[in-house]
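Shown here: the complex without one of its protein chains, the others still in place.
Which chain is which? They are A and B, in the order written, and residues in each are numbered from 1.
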Amino acid sequence: MASTIVTFELGDREVEVMVRPMTTLQTVLRYQLGQTAVKEGCRQGGCGSCTVLVDGEPVMSCLLPVEEVAGRRVDTLETAMPTDGSDPLQQAFIEQGAFQCGYCTPGMLMVSRALLDHDPHPSRETIIDTLAGNVCRCTGYAPITAAVQAAARAGKDGQPR
Amino acid sequence: MAKLRGTGMSAVNYPTGMNLGGDPSQALIHATTSGSFVVSLSATDLGQGLRTVIGQIAAETLGVRMEDVVVDTADTDTGPHDMGTFASRATHRVGNAVIAAAVEAREALLDVAAEEFEAARSDLVFDGQGNLMVQGAPDRSLKIADIAAAAQFKYGKTIAGRGAWMKPKSPVDPETGAMDPDSTEAHACTVAEVEVDTETGEVTVLSIKSAYEVGQQVNPALVKGQIVGGAWMGLSHALYETTQPYYPDPDHAAKDFSEYLMPGAYEMPEIECVVLEYPSSNGPYGVKGVGEMTANSPIPAIVNAIYHATGVRIDELPVTPELILRGLDAKARATGD
Partner (left out) sequence: MSPTHHVVGRSVARADGIGHVTGRTVFTTDRAFPGLLHLKVVRSPVHHARIRGVDLSEAERVPGFVRALTHADVPHNVYTILGLIGVEPEEEFVLAVDRVRYKGEPIVAIVAESEQAANDAVARVKLDLEELPAVFDVEEALKPGAPIVTHWGNNTFMYEGHPCRRVRFGDVEAAFARADHIVEGVYDTKPIEQAPTETTAAIAVPEANGRYTVYTNTQALYFSLDNTSIILQVPGNQLHFIGGTVGGGFGGKVDVIVEPLATLAAMKTNRPVRYAFSRSEEMQVSSTRSAWRIYVKDGVMADGRLIARKVTSYADSGAYSRQTPYALTKHAANAAGPYAIPNVSIDAYCVFTNRQPTSAMRGFGITMASFALEVQMDKIAEVVGLDPWSVRFINAYHNGDMKPHRKLVEDATLIETMQAAARLVGHELPEAFQAMTSDPRPDGGA
């Protein structure tokens, strides 16, 4: 089958990619658009390390054909959070020791970002439910949960609510 | 049908270093003219934070700030030999090699500084803030960066050091097993509380409380990371994980994360810990390795807690709901309930 052109927004800019049918968003983001913060722990929807936001909703990019995002906005960690690490979520992850090897971290930050955008004061149970699709092998999850709680307390502008 | 609670404990030790030794690590340190010290290694950081603790050990020994140390790893063209990151060996062996290299670099720095200050070496002190000064004369102070530049351009000298550390390889007597396997031992004692649902066989771990003795903590936050992450992995080993659930039958082997069971954030209990420091005789600043031991002590503590809760003694891992239910049935038959 012939390749097609898919146009979508990557963060604030419009991108255009040529793809064979059923190429996943993960493959396009990592290998055509250089968004290597999108990780590839399993490529089967089992670990969440490939999580991106599509119109603000967390999605496992390894399960999504890229045609599905035509005309929509995709955010990766690179487009969603600043490179100086100043986002309250990023700061909270650093302060709480919410990573060790760092491989699951982009996915964890993406689901947490989506959660706090929808629910700025989530309960601990809600946070735990949100993280259920993301595998971490190093931290034991407790510092990640604590980091999301701390970021919720800090609020979007970095000031305590 | 009930939810039964129980408590169990375990006490373990864990050796530091590749078994029998013969696992060397080397380090090179050199000062740049901007006053930073580059530590060249080929050791790998697995996420536990080796790069950070090595930077701390180097900064401590050199007498400089953490931000003055650059840890450059892992590249076999620039980093000298290192055996690898495993067997709880890295902080211990790489740390010792870095201390040796830092001592040599520090000596070279003091030699140049003594000439610059026209003072005796023994009168020079580091302020831990990136400066070297003459004791008792706080106005006679130089930035280490300036001393490094002077070494380079005025004296034509290097400020550098080399270090290597190895526990010589021990033989093993094939008849008696006499051997010298390790450099030191760390210790752990864990108490676990569980709740067992006698209807479903499911085990909820309510708390894991431990004392860990690790020689010397270089970075307490990173040690805590090993303790919490290790507690999770120990819990996972005790109750969930295996690639071959019908072992020794190889069928139905897990292929992916949907089949390889691991606990999530929901299953994570309260983790409490206290860390003791009894410096080892041969570790850098008394360090003992910690990364593996933290996943070991929770496992039997949980299994012993299950026995305390239910009277069902389980001798295999992972402890599945099926094993618990079969154990409860067997116990009921034996007691005629």
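Just so it is clear, a contact is a pair of C-beta atoms (placed from the backbone, for glycine too) under 8 Å apart; a residue touches a chain by one contact, two chains touch by 3 or more.
What you are looking at is a predicted structure, and each value in this text was computed from that prediction instead of being measured.
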* To do: Indicate each shown chain that the hidden chain touches within the full complex.
  => A, B
* Asked: Hey, which chain A residues sit against the chain that's not shown?
  -> 30-31, 34, 36-37, 39-44, 46-47, 49, 76-78, 81-85, 90, 93-94, 97, 99-106, 109, 135-138
* Where does chain B touch the missing chain, residue by residue? -> 8-15, 19-20, 22, 42-47, 49, 51-52, 55-57, 59-60, 65-66, 71, 73-77, 79, 81-87, 128, 172, 174-182, 184-185, 187-191, 209-213, 215-222, 233, 237, 241-245, 247-250, 253-257, 260, 262, 272-274, 276, 278, 280-281, 285, 288, 291-293, 295-297, 299-301, 303-304, 307, 313, 315-318
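Note that in this section only the chains that are shown with their structure count from here on.
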* With chain centres taken as the means of their Cα atoms, state the distance from chain A to chain B in Å. => 30
* In the complex of these two chains, what residues of chain A are touching chain B? -> 42, 44, 46-47, 97, 99-103, 127-129, 131-132, 135, 137-145
* **Residue ranges of chain B in contact with chain A within the complex** => 46-49, 221-222, 224-225, 228-233, 256-258, 262, 264-266, 268, 271
